[in-house]
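These notes concern the structure reproduced below.
One protein chain omitted, others in place.
The letters A and B name the chains in turn, as written, and every chain counts its residues from 1.
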Amino acid sequence: MKQVVKRPASLTEKPFHFCPGCHHGIVHRLVAEALDFFNLREKTIGVASVGCSVFLYDYFAVDVIEAPHGRASAVATGTKRVLKDQIVFTYQGDGDLAAIGTAEIIHAANRGENITVIFVNNSIYGMTGGQMAPTTMLGQRSTTTPYGRDYHRDGYPIKMTEMLAALEGPSLVARVAVDKPANVKKARKIIRQAFQMQVEDKGFSFVEVLSACPTNWGMTPQEATKRVSDEMIPYFPLGVLKQKDVVDVL
Amino acid sequence: MSKKDKVFSVKIRRDYCKGCGLCVEFCKQGVLETSPNLNSMGYYYADPVKPENCIGCMVCTLVCPDLAVEVYSE
Partner (left out) sequence: MTALKKVFLKGNEAIALAAINAGCHYYFGYPITPQNEIPEYMAKHLPEVGGEFLQAESEIASINMMLGAAATGVRVMTSSSGPGISLMQEGFSYIAGNELPGVVVNMSRQGPGLGGINATQGDYFQAVKGGGHGDYHLIVLAPHTGQELYDLTIKAFELSEKYRCLTMLLGDAVLGQIKEPINPWKPEITAGDPDRDWLITGAKGRQPRLIKSLFLADGEMEKHNWRLQEKYRQMTANDVMVETRFIEDARLVLVAFGSMARIAKTAIDQAREEGMKVGLIRPITLYPFPAASFKNLSESVSRVLTCEMNTGQMVEDVRLSIDSNIPVDFYGRPGGSVPTPEEIFDRLQQAYAEVEQ
């Protein structure tokens, strides 16, 4: 008997610490599969952010730098400017990228830094225990929106992918989801494409991944997955919002 | 040999499984069920109760967040 799909070599053997049904594990796997596909493990530097994904270094068999909260794309910029032939990616949650790190991501994107950014949007702060994220849905209850997110007080869930797609700098800006097998397959394809952009020196690639946080949503993994399909995708539409095939050369 | 004729089997890495049940939910062939027994981490792990039903669609491996499902073919 032959194993049909093996555990990616870019992952270590360490079991994930994520809660049952948390989609971070799926996203980790898809990123590792992309690294394997282009044989990048030995030339990749991962930049970990602050939040549930901070332990990136336990799971990816690549060199990792831990960035301060929100600063992953600035750290990645510094690394990539020195190691131009290596592959540098950041892996950031919604609090990290879309709240405290908004300035850093916008300017890294606008400069067209040749890095890949994986943005995991689960509409909540996971690590700190379920507080409102910038992407928390209207009406969604969190520990800091106990009566539901109200746009009068908290504004609207922020659409980072649309914002970044409006810039001239980025080369690939897309939103995917991992709520069901067909979407996982699409996500795999686009994440792979994002790394391909960097391999081909085509500049900044950004993939937002809609995902579930069953624990902090107070749902079963099945309910949480369904919520991604039924509530998040209609507000955060999936697709490739921007793609440059020819990159501007000065 | 076409994919149809292949024989597949499913294994669960029991100590990686957190019993989230997503593979059970998405497997349309009824291969997997949640076991009444606990693994070493205290989770009711997924159990391939009808491995002969597996058609190798790989849906279970796609949705498993913990890389606990392994599909084999002959």
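We adopt the following convention: contacts are C-beta pairs under 8 Å (C-beta built on N, C-alpha and C of every residue); 3 or more make two chains touch, one makes a residue touch a chain.
Since the model is a prediction, treat every value here as computed from it, not as a measurement.
Asker: Over the full complex, note down every shown chain the hidden chain is touching.
Answerer: A
Asker: Which is it among A:A103, A:A166 or A:A182 that touches the chain not included here?
Answerer: Per the contact definition at the top, the residue touching the missing chain is A:A103.
Asker: Mind pulling the chain A residues that touch the left-out chain?
Answerer: Residue positions of chain A that touch the missing chain: 41-45, 47-48, 54, 57, 60-68, 71, 74-83, 86-87, 103-104, 106-107.
Assume only the chains that are shown with their structure count from here on.
Asker: Per the centroid of Cα atoms for each chain, what is the distance between chain A and chain B, given in Å?
Answerer: Distance between chain centres: 26 Å.
Asker: Please name which positions on chain B make contact with chain A in the complex.
Answerer: 8-9, 15-16, 18-22, 25-26, 43, 56, 58-59, 61-67, 70-74
Asker: Quick check on the complex: what are the chain A residues that touch chain B?
Answerer: 1-5, 7, 11, 15-16, 18-26, 29, 178, 180-181, 184-185, 214, 220-222, 225
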